[in-house]
Every structure is written in C-alpha cells, then in structure tokens.
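Sending over a structure as structure tokens; questions will come in a sec.
All protein chains but one are shown in place.
Letters A, B and C name the chains as they come in the text, with residue numbers starting at 1 for each one.
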Amino acid sequence: MSKIRAAVVGLGYWGPNLARNVSQASADYELVGLCDKDEKRLGRIGELYPQTKRYTDVDALLREGKPDLVCIATPVGAHHPLAKAALEAGAHVLCEKPLAATVAEAAELVELAHKKDRRLFVDHTFAYTGAVRAIRKAYVDRALGDLFYVDSVRINLGLFQPDVDVIWDLAPHDLSILSYVIGRRVVSVKATGSSHNPRGFADVAYLTVEYEGGLQAHLHLSWLSPVKVRRMIFSGTNSSLIYDDLEASEKLKIYDHGVTFDVADVEARKQVLVNYRRGDMRAPALDNREALTTELKDIAAALRGGPLPPAMGEDGLEVVRVLEAAGASLAKDGARITIS
Amino acid sequence: MSKIRAAVVGLGYWGPNLARNVSQASADYELVGLCDKDEKRLGRIGELYPQTKRYTDVDALLREGKPDLVCIATPVGAHHPLAKAALEAGAHVLCEKPLAATVAEAAELVELAHKKDRRLFVDHTFAYTGAVRAIRKAYVDRALGDLFYVDSVRINLGLFQPDVDVIWDLAPHDLSILSYVIGRRVVSVKATGSSHNPRGFADVAYLTVEYEGGLQAHLHLSWLSPVKVRRMIFSGTNSSLIYDDLEASEKLKIYDHGVTFDVADVEARKQVLVNYRRGDMRAPALDNREALTTELKDIAAALRGGPLPPAMGEDGLEVVRVLEAAGASLAKDGARITIS
Amino acid sequence: MSKIRAAVVGLGYWGPNLARNVSQASADYELVGLCDKDEKRLGRIGELYPQTKRYTDVDALLREGKPDLVCIATPVGAHHPLAKAALEAGAHVLCEKPLAATVAEAAELVELAHKKDRRLFVDHTFAYTGAVRAIRKAYVDRALGDLFYVDSVRINLGLFQPDVDVIWDLAPHDLSILSYVIGRRVVSVKATGSSHNPRGFADVAYLTVEYEGGLQAHLHLSWLSPVKVRRMIFSGTNSSLIYDDLEASEKLKIYDHGVTFDVADVEARKQVLVNYRRGDMRAPALDNREALTTELKDIAAALRGGPLPPAMGEDGLEVVRVLEAAGASLAKDGARITIS
Partner (left out) sequence: MSKIRAAVVGLGYWGPNLARNVSQASADYELVGLCDKDEKRLGRIGELYPQTKRYTDVDALLREGKPDLVCIATPVGAHHPLAKAALEAGAHVLCEKPLAATVAEAAELVELAHKKDRRLFVDHTFAYTGAVRAIRKAYVDRALGDLFYVDSVRINLGLFQPDVDVIWDLAPHDLSILSYVIGRRVVSVKATGSSHNPRGFADVAYLTVEYEGGLQAHLHLSWLSPVKVRRMIFSGTNSSLIYDDLEASEKLKIYDHGVTFDVADVEARKQVLVNYRRGDMRAPALDNREALTTELKDIAAALRGGPLPPAMGEDGLEVVRVLEAAGASLAKDGARITIS
C-alpha cells in the first residue's frame, strides 16, 4: 500500500509535533514537505528531516510536493486561505483548531471539502487521548448515568495570544472534548468576561453552554490565574468523574457516588428525602500513547476507506459556531445567544 | 467587670458550637439559656451544661433569662421573628447568616437595632479565621496589588437543604469573605443555575458579582459535585493568592507572580509585549484558633465599648441583598440585576 | 442485659476520648468512675459527666466504684501497677498501648489476667478503623497476593514525649497494625536512630522488622520532620496498596499493578524477562465510624461471651517485645536482635 504523502504548514508551537509524528508514522506516511514563511524557523526544524523538501510558499508546496494530506498549524487567521488552497489542489486537510476565524469561513471549507470529495479533518487532539476516550466510554456505557452538569476549569498564567482572546484560545479544547464525549449539539451560549490588558481582549471568561436535552456545561477560562488548572467534572446520576489533565497518573477518577430523591408527596414538595451513596473511587488505567500518534493512525485508516475519525470539518465548524456565539454574548452583557 | 449573659437559640448543627464556645469563654460570658423547640435535642445538648436553664419557648427565655446577648442559629426563616423579639426585649443579637430570608426583613432588623441602640452582629464566621484575616491583610497592604478578578469554587455532594437553594446555602460564605476582604459594595449580580431535584430549587449555580470599581468575582456553587472543593483565587497585579480551606496546613499560598504589559504603540495595538514574572510561593503561618473563639472575644470587646467587629447587621443586609438579586437574575435567565 | 460498669483512669490526651465514647455507648456501658491524680484536670473533664463519680486514687475507684471494666490511659510507666490492681480487684482491663514499659511487666499482666480469668484488652485503636480493616481484608482475601515488603513513614514535628523515645511513641501504631493485618509473629528487629535532644532519647529512628516467612517491614519514625506523614506501602505480588491516614477521603489506594518474572534459563540467570502490569487504581469506600466506637462495641460483645476482639494482652505483649528488642538493637549499633 502506497504511503500517504503528507506536508506540514506552519512550524510554530504545534507544527513540529505534527512533523515529528508524521515522520515517526513511517508505515503510513511520507513527510514530503515542510512550509513556513519564516526561513530561520524552517531551517531549524527542516534540519531534523534532511529528506524532506522545504517551502516558504504554500503554492509551491502544493504544486511541486503534490501532497495527499496537508497539515495546517498556523495562527487561526491563515487557516481558511491555506485549507482552501489545499482542498482546491486536491489534497486532504488536517487543520489545527479552531477550524477558522469565522463561521462563514469554516462553513465554506466544509462545503468545499464535500464538493471536492476530500476529507477535512480537524485537529481536536484531546479526542484521541486515552483519558478522553475513557470518559466517552463511561458516558456511552451509562456508567455515569444521566449527566447533571459539566464544569471545566482551564486556567493558567498567560500565554496571552497576539491574535485571539482567551475564549478562542482555550474553549476549543473543552468544546471539542464535550462534543466528542456526549455527541450532542450546542443549543445556546452565555458568556461573561473581563479584560485587563491593553489590547482589550478578554483574558478571563466564563461560558455557560447549553446542549440538546438541557445539559449545561460551564467553562472557566483564564490567562490570569497564578496556578495552572486543567480540570473537568462530569457529575452524573450513577457516578461522577473528575478529569485532571495535569495529574501524571490517575488523570481520571470515577466516583461511584450518587444522590437519589424519594418524594412522598410531590404536590406538597415537603416530603423529599435525599439519599446519598458514597462508593469506591476508581482511577482506570489509561492508554498513554501520544494523542497525535493515534490521530494519525485513525486518519490514515480513514483515507484508506476506514471509518471517519471523531473530529471532522463539521465538528470544527460547530466549535467555531459556539466561539462566535460566545463573542456575541460577551458583547451583549452575557445575553443568551441561540445557535440554530 | 460583669459577665455577658448569653443565650443560644436553635440547637441544630451550629448552635452547639456556639454554646460550647460561649461556655468556654467564661472570662467574658455566662451561658444563661439554651432554647430549642425540639425537647429531645434540647435535652441532649442541655445535659452538657448542667448550670444552664433550658427553654422550648423563646419568649420565656427572654422574660426569665434576661440575656444580654441572644445567639440565633435556627433555619433562616426564623431569624427575623426571633431577632426582632430579642432586640425588642433589649438584648443584643448575634444572628446566623444569612441574616434574614428577605431584604425587607433584614433591613427591618438593622433599623430596629439602631432604634433600640442594640448591637446586631451577624455570624460571618470566616471573617474571624486566620486564613481570611491574612487574605485581608495581603489585600490591604497591597501585597496583591490591584485585583484582576476573584474566583471561588464551593462545591460538594449535598447536603441538600430543605428550605433554601444552593445559592442561599453556600454563597453567604463567599460574599461575606469578599465583603470583609475588599470592603467594597456589590453593584450588580448575574446568576445561572440548574435544578435536578424534585423541589425545583437550584442545586448548581454560578454567580458573577460585580463590585464597585469594576472588580468581578465569580462563584461556582454546587451540591452535585463528587468531591468537596473550597478554593478561592485572588488574582492580582503584584501577586496572586490561592485559599484552599480544605488544606490542613498551607491553606493560603501567595504567588509572587505577575503580568505586565509594555505597549509600544497603543493606537496600533500591535506592539504589546507581555512580561511574565514567576517568583517564590509563600504559605504564611496562620492563626489556628477556632474562629468562634475570636469572634466571641471581639463581640465581648464591642459590647464593652470597644470597636465594632467586621460583621454587623449592615453587612448581613448587604449579603441578603445580593442573594435576593441573584434569585431575581436566575428568574430572568441570567440578566444583570443592579443593586442600588 | 445489665450494663457494663466502666471507669476511665488517666484523663490526659486520650482518656477524655475514652470517657466520651463510653458515655455515648450507653446501650452497653455505664460510666461509673473517672480517675486522675490531677484534681484540676479531673474537675474539668468530670464536669461533662455530672452523673459520674470522680476519684484521685485508683484504689478508691476499684473499692467503691466496683467497675467491670477499667480503661487505663496514663503514661506507660503506670500501666503495670494500675492494670495489676484492676485485675486483682476482679475487673477486666482495657489498657492503652504500649501495654507496659518492659516485657517482664507486660508478661506478668497477661499471666495475671489468665489466672484471674479476666479479659485484658489492649487499645490498638487502628485495628478498629475502617481503613486498617480494609487492608486486612485485602490481605486475607489475597487481593494483594504475597507481600514483597511493607514500608511505613510515621513522622512529624514533635511532640517530644517526656518519658519515652520516638520508637516507643510511634512504632506501636505500625506494629499493632501489621500484627493485625498479617497475623504473623516478629522474628527479629534491627534499629538505627539518632538523638538531637538534651535527654539523649532517640528522636529519629528506623526499624527493620522481620516477620515469620521472611517478610520485612521497615519503619521511619521521627519527631524532627517539618511535615506530618502517615503513610504505609504494602507491596504485593497481585496488587499493592498505599494507606495515607492523613487523606480526608481516599485513605486507601489499591493499585492493580504487578511485576512477574519469566526465567528462560534459571542456571544462567541471564534470560530473566520482567513484565510490568499497570491496571486500575481503586480507593474503596471505608467505614468512617470512630474507631473507639467500634472497639467498645467489640469489647462489650466479648464480655458478653462473643468472640475476642483483635487486640488482646498477648498482642500487646508482642508489641512490647519488639520495642524492647529495638532498644537492644539501637544499643548494639543496629545488630539484628532475634525474638524467641
């Protein structure tokens, strides 16, 4: 079976990880091109892959390198033109998240991919981690039961991004995890936030995201916390789960706790007996492989006719919809913005 | 100097702590009466204080016991009639928080105390802990600098309260701590929440509280979390602070971290340089005395002409105002409710 | 069924807990006497139990109070004369640990109890906690498999004891837990330690305790650690267990981890393949009742003809044997002291 000719565009923070993983997955891929406008950066990374051609111009890459798959890891503003060019050149695309800077752009990419019959993958990396896959399993298998609510805290000191606010920087992680785990659409968003930097972007924000069926998720996002926290709570009727991504081991703790209500007289609403159950806690052993390794394997399988992986263009578009709605809510003092 | 004749009304969860502390503070107080409608409960606690008279009726207590100070630790619905009766009988009052079930009731009590020239103390216990006093010091001394924002997480599994929702149960702690630490008034409140119990009370809620000067505090309150968390973040320009009340030692961690912005060209908003400083962390040694011990000492001093302690009727009224506004916001899908 | 007439002798740190628990266990016990040489202390505690007679002299207590059970919670030096007097007066005894200051004294008490047909219980409190009972269950049920080794760290800052060294102060906890969990006798002890106080007692010590079957337990005991640690590791062939007594919840963590060895050529000892298994971690829900409550219930049952509880005079004697041997090893630069 011939190898997938893959190229990486954008060699800032994330691109080198893509390049390394593509290169290591040599059974499936051949790294045929590296592209960055910054020649120094291109040289520094390129040196590690002496067999791979280097480009400062994406058109040259597409024309000469003829890649089957273009992995895009640039700032979000460049996603749309690059992905569009790649799709039009007949390549499949793996695009960093968020998929694009506006819903219109993201929707255009999704449509274009359909039209060209190319695959548009979105790099929702967390959906390929052992931890998030185990959360999805606990949800789908009904170990959690029905969800009461989800709370996520994703805070740290900096890094202030030059081009996006804290919502666009951090919320895509939570939104893509939730979309993958519960498989439901977002119905509405409310956002509050504040800005303490000269650019006037929000650097602290809180989102209340309502999903189909009434489930609420709440996100605390901040670049101004003295400590780094990556912690999600999934509170369910059968059991509850805490996912702390900074734990070296025991990232996931499933608490066999529960609350049930006995109502003797619903009319009167007086005779409600609350029963608490506190059972064992279990931290399941997790698949520790690097998420990108799994992701590239799944993508290769999809390109060879296998099932599609969990994060396609439509999923990326959904995330952008929520981000855009959150911005609208911020501008309206936290009003609920409905997503059609 | 004659002792303060104190009585405790309501011997459920908190009342016995009041009784024990009054009894131990024998240099300042004499425990002259215990009162509870439930005779069994009254007997069980009363047994520990053989010298103290027992009452099932508060009027009998006021008439016969002639207490100087009545400590009220009943469900919130009874605060108003009991405190009113005590003040009218000429006693000072120490009332459990929240001060009353409505702003109207709380305001009436504050006014009555003024008219009768009696002291109305509110039992904002946290304001008397070593940890919260150290936070106030760090704020007042400018160790924190200006505050960016405050975030509080106060969550656990249950205990569902029969008479109030999760906001009335848990938010008074945060609101009284914040009021004491920063000494500013609340300007507006937004609340979202959800209910998963047959009574229809909110059991998960998020509050965004804006203080004078634009400072925002955000509260996550829940009876449906698998784990108990009591954690406040005070993020400041000079340093930041984490207060974890469940830590046995090191409840307070002050991070000498900071962010500053160098703006080369404000017009262009392009040349913003973000500088991060990461210095030492310090966990100050804290006064470990039981808060109630300090509180009763401060109250005794006030009753003997000393300065008033930090939590008076007005402070309690302010908390009730915020709670009532939060309820109004909940009912209006999270709309901002301004507090005049 | 008539109640057991119980008395408490020694009202320092632990005695008041005994008194409170005896008093609360009113279905089984009547608290008929409190005894302490220090009249002030006796008065302060005695006040809480107005129905109970107070004694400064144990003979008067035994003569007048005629207790069925005497609970002894004095410094260790007084255990022997007090327990002896109580047994000779026909009472059963519950004695604080360590049972006596020497093997000779402890052995005499065990013998005397047999001769008088009275029960001599030793207050190995940990054997009645939910955590230690769960460890025993994990061991007995073979969840742990065979034990590789046990390591315990029991360290803190102070409290320096006036009458015993750090080994006599802290090791009884570990030794009684181990004796209860694994049910084996100690074969030999080695001890090293050092002293940094003017009395010359060891304030830091390490014990290596060998049990029947070759199992080794190692104890780190210290009054000179900046932090308090209470942590035991039970490393086993099937799974391993960490018991952290300072954890509020999740005191016990059972790791379904393992190591096995495949030996291709034992002669050569070269072809050893080591296989690691890393499975789930589980923190079982534990019985949270106060240990003394369980202990007094078990003792009452035993006095009424039920099975004997896990910590009898012989067990207390065994602990004293190990302590004495540890002292001998300390004196011989850590030489192995065999226990016959």
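To be clear about the criterion, a contact is a pair of C-beta atoms (placed from the backbone, for glycine too) under 8 Å apart; a residue touches a chain by one contact, two chains touch by 3 or more.
Keep in mind the model is a prediction, meaning the values are calculated, not measured.
Chemist: Could I get the residues of chain A that touch the absent chain, sorted low to high?
Modeler: Against the left-out chain, chain A lists 48, 50, 227, 246, 248-249.
Chemist: Please give every residue of chain C in contact with the chain that is not shown.
Modeler: 148-149, 151, 153, 155, 157-160, 162, 190, 192, 194, 196-200, 204, 206, 208, 214, 216, 218, 220, 222-227, 233, 235, 239-242, 255, 257, 259, 261, 263, 266, 269, 272, 274, 276, 278, 333-336
Chemist: So that we can see where the missing chain sits, which residues of chain B does it touch?
Modeler: On the side of chain B, residues 249-250, 256, 278-285 touch the unshown chain.
Following the convention adopted for this analysis, only the chains that are shown with their structure count from here on.
Chemist: Centre to centre, by mean C-alpha position, how many angstrom separate chain B and chain C?
Modeler: Computed value for the inter-centroid distance: 42 Å.
Chemist: Hunt down the residues of chain C that sit against at least two other chains at once, touch-wise.
Modeler: Expected reply: 249.
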